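One structure is given here, and the rest of the page talks about it.
Note that this complex is displayed minus one protein chain, with the remaining chains in position.
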Amino acid sequence: MVNPGRLTVDLCGIELDNPIIPASGTFGFGYEFAEYYDINILGTFSFKGTTKEPRFGNPLPRIAECTAGMINSVGLQNPGVHEVIAHELPRMKEVFHKPVMANVGGFSPEEYAYTVSALDGEDSIGWFEINISCPNVHAGGAVTGSDCRATGEVVGAVRAVTKKPVIVKLSPNVTDIAEIARAAEAAGADGISLINTLLGMRIDLRRKKPVIANVMGGFSGPAVFPVALRCVYQVSRAVGLPVVGMGGVSSAEDVIEMMLAGATAVGVGAANLRDPYACRDIIEALPAALDKYGINEIKDIIGGA
Amino acid sequence: MVNPGRLTVDLCGIELDNPIIPASGTFGFGYEFAEYYDINILGTFSFKGTTKEPRFGNPLPRIAECTAGMINSVGLQNPGVHEVIAHELPRMKEVFHKPVMANVGGFSPEEYAYTVSALDGEDSIGWFEINISCPNVHAGGAVTGSDCRATGEVVGAVRAVTKKPVIVKLSPNVTDIAEIARAAEAAGADGISLINTLLGMRIDLRRKKPVIANVMGGFSGPAVFPVALRCVYQVSRAVGLPVVGMGGVSSAEDVIEMMLAGATAVGVGAANLRDPYACRDIIEALPAALDKYGINEIKDIIGGA
Amino acid sequence: MVKTVYTVAGNEKIARDVYRMELCGDTSMITAPGQFINIALEGKYLRRPISVHDASGDALTIIYKVVGGGTEDMSRMAKGTRLDVLSGLGNGFDTSVSGDTPLLLGGGLGAAPMYMLAKKLIAEGKRVSAVFGFASADDVFGTDELRSLGVDTAVATVDGTAGVRGFVTDGMPEEYTYAYSCGPEPMMKAVYKKIKTGGQFSFEARMGCGFGACLGCSCKTVTGCKRICRDGPVLTKEEILW
Partner (left out) sequence: MVKTVYTVAGNEKIARDVYRMELCGDTSMITAPGQFINIALEGKYLRRPISVHDASGDALTIIYKVVGGGTEDMSRMAKGTRLDVLSGLGNGFDTSVSGDTPLLLGGGLGAAPMYMLAKKLIAEGKRVSAVFGFASADDVFGTDELRSLGVDTAVATVDGTAGVRGFVTDGMPEEYTYAYSCGPEPMMKAVYKKIKTGGQFSFEARMGCGFGACLGCSCKTVTGCKRICRDGPVLTKEEILW
């Protein structure tokens, strides 16, 4: 690496050493991955989706295998924001010394605002990622992020209680994702992250019943990459905000492709579950991949396609 | 096979010897596949999407590879309905002696009605499949099938000009596919087929430009199977019509899974392109697969999950 | 958890649909019986979690059942095949609380981890007995091996074709100081209800990662929410909510 800064990108005014961000729900609060490698090599990571109240989440089975991917139906399991502040963030801060992305879920604008307010005083938090698109907490996958008005209300409520950058995480399970992104932008979002999982399903042929106890769940993995790339392309052209692109990213090449489509930073989700070293390996592979495709600084390619 | 009728299903009042239907756009007008095997073993097939006027379709490249799938951007290339009647159907009838499914595309209710009227006198046609969901003919993938009102108008126009069963082919690129299916049912549809392709995209890292000349295209193959299965499950519970389930089906097991989800018959698309014998092999494998999972007659499992 | 490469050193059928695979590689991360490894398979997105049958030095043995495409692929693996594996997963059994005469209860494939557990208990000077339950005589495995360690091993089969007719709970001795159980949940639940002593129970679940990241295999316990893959797979009788 001739140029040590060739991987840096700016995400809502905070510089990342590289664009790689383990996605919420695949990296816990980081400290367990810190047993495997120094997680400070990451750009940042998005911690486990946190809600006002503790949540056990959905019944088991929560996991189904698919060709080139998996379905999860965790359902926002988390110990609640106060427990997160009391026990998870202190453990996280012992091993991660960069600004972290705080992923927040909820069921009403007030609840989102409550959780963001509660976390806002944490210096370790660089950005909020507002998850309005979890397919696992409402019947049939209906989410706030399917509707422009509901999106605007949640984003507006959160915007009112924090000065930190607010990144809104969108669902791909919509007719027009650009329209939702514009609603988030109009309500004061600083960035957009996408895609959350595709709503998917598998059936167990032996039992002749859905594999997932909750019937449907969120489909992720390399299989969804072309859909994610398309959504990133559409959204990055529809709004004037930085985009965190994710969905099936598994290699340095995938990162470059996401950034060419319009992503400023790149989330890595399911890949962490198959291989706990996935993000480390991607970061290590990036310089050679940039060389291969004649790219000097990675920030130069954002939206280049 | 102890019971020779164990694979039969009834699709809108016409009995199929088995549920396997090569999907439109992957099987031409059948006569080329008839060089490889006797296509009369099929349940039926859906012929190449036909429009009022001849269409060349989209510029090349039209094809991109994906993990466990492919993107196509053919764009309804076809010689127009009159040429289809004059030259394609006669060739088809020489090799296929069962009722065929006539896939019809268009750009206005009047155009759909024109094409269906023109084809309605063809005795070889058993069903119309009304494609309101091709992602490759409008900017950004917007389609009639994204909107309940537009769906109702097209289905109503077609319904008025034919007494043959009208099957409406839906797009998965919508927020609520069940709602679109209900609109089709209310306008007089006799069946629903789904899913059309997911809107997807790839970027060529060497050229740093989209692989597909038209930027985005329709993503299909095993990667989309969990999304297709979910859509079939949702739609088959939302309407009282038979469903032709398709999307990534590649094996006899996939067929069983689709039918458990709610499909009465099962379309096979991209698999025909990777292997021209895919449908033959699936049909041959079905009896043993039924035995394995303790199924006597395949019609018994429709919607069983 | 350590990511490592194991090489297949042997792979043979030992009962109906059940195979024993010998693997060669570093096993130093296996610190207790009842832990598992998670194997990446070509063309399958999720790894396959398989409990450790035995491990020492450079040799590790697993016993697995062919239940789908992934395990079918495994059954065809030749000697020399290199496997990408996460090893040393899960807590494993705690032998320190067993008392002098622990009882091992294995149902079906749940018999697999009992061999390494028995070895450890015997090494600690305990007198071990075991009951293995299977559907039928064709499914029985691991009993001779256990007996060769000196473990008094009873067998129960549902159809009575081997050992006593019935379930594991029908073959249990009167006296034991502690119960270690692994098998299908209904079997473990029956054991849970029958034993008067303390016990440990090893659970199975569909896992996303196998190392505690995805919360795909969470379960509620007396002591809060636990991940089968990381906080388990072994739970104590006291913490199980049944």
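Just so it is clear, A, B and C label the chains in written order, and each chain counts residues from 1 on its own.
Everything below uses one rule, namely that a contact is a pair of C-beta atoms (placed from the backbone, for glycine too) under 8 Å apart; a residue touches a chain by one contact, two chains touch by 3 or more.
The shown structure was predicted, so the numbers you read here are calculated from the model rather than taken from an experiment.
Residue-wise, the contact with the chain that is not shown comes from B:64, picked out of B:64, B:130 or B:184. The chain omitted from view is touched by exactly one of B:16, B:74, B:183 or B:298, namely B:74. Against the chain not displayed here, chain B makes contact via residues 25-28, 32-33, 35-36, 48, 56-57, 60-70, 72, 74, 77, 79, 211, 221-222, 270, 272-277.
Heads up, the rule we're going with is that only the chains that are shown with their structure count from here on.
Of all the chains shown, the one with its CA centroid nearest the global CA centroid is A. Mean C-alpha position of chain A lies 36 Å from that of chain C. Once the centre of each chain is set as its mean CA position, chain B and chain C turn out to be 47 Å apart.
Chain C has no residue in contact with two or more other chains. Annotation for chain B: no residues touch two or more other chains.
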